[in-house]
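One structure, as structure tokens, below. Some questions next.
Part of the complex only, each chain left as placed.
Chain IDs A and B follow the sequence of writing; residue 1 opens each chain.
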């Protein structure tokens, strides 16, 4: 059964139960991205424990150029 | 600068949060024509620190990995920023994500008040700085020349301050030299890094001559016709400005005074008609 969540602002249907699963389903290397849920940082080590609920706002980011 | 380099002992290194940084030029990694040019510019600049960011990743692109490799290859200390954050909450979460990704507790803290001017929101900045210091970050706040904000940031636990020269990307140089001098005078022992608004090496040299400890820039190098050459130019200008500060600048005078000795001037005292 699928949940609707927002990933980087985009509405997404997912079967992932946890943030860790979501990251995996997107095919991201676990250590290659950092995550936030509903505006708060979620450490890599806490993703497994963090269950998703409908309309969760997920941010998945990676390194990029900066000034 | 041979002479400069030949007096290493007379040149106190720049210490930021107890870390000796090998150069007084901090360089951004954005806006370059290509990753290769960016890497070459960082080398030509002999940058002591490079700034980076975190951005949303997409399954397809997966661009983060490649960029991070490139940066790692430079063997330069990395400082992630919180560019684009509009609230303390965004900045705090972004700083945490960056710390995990880049494995550093250094953060260039930006809390932007509005998107047109990209001006620091001093209120949000102090609030975010307080929280991040409590979370164990070494915070480098991007601020203005405001003395009171500077005091509050110091009280919040920021050991380094990064006042602007002018708004980001304008290249206008020191918009308010008088206020920047006051800031330098008022915080003689706090490392102060001029961040944003520098457009030319002469601007950077002027900042260093005023006694600022370092300069952080990006656009002026990345958007030059020849970024690598411009990086080298800024490197030299910043060394020049620092050396001049240490060497003691002459006093500006209102009235002319001869350099060539007056005594013994030929024909002196003869009828000059």
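The rule we apply is simple: contacts are C-beta pairs under 8 Å (C-beta built on N, C-alpha and C of every residue); 3 or more make two chains touch, one makes a residue touch a chain.
Note that the structure is a prediction, hence the values are computed from the model and not measured.
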Exercise for the section: Only one copy of each chain type is drawn here, so tell me how many of each the full complex in this file actually has. Expected result: A x4, B x4
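In this section, only the chains that are shown with their structure count from here on.
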Handout entry: Whole-Å gap separating subunit A and subunit B, where each centre is the average of the chain's CA atoms
Key = 34
Handout entry: subunit B-touching residues of subunit A, taken from the complex the two chains share
Key = 8-9, 26-29, 32-36, 39-41, 43-44, 59-67
Handout entry: Touching residues (chain side subunit B, partner subunit A) in the complex
Key = 28-32, 38, 51-59, 62-65, 67-68, 71, 80-81, 83, 89-90, 92-94, 96-98, 100-102, 108, 168, 218-219
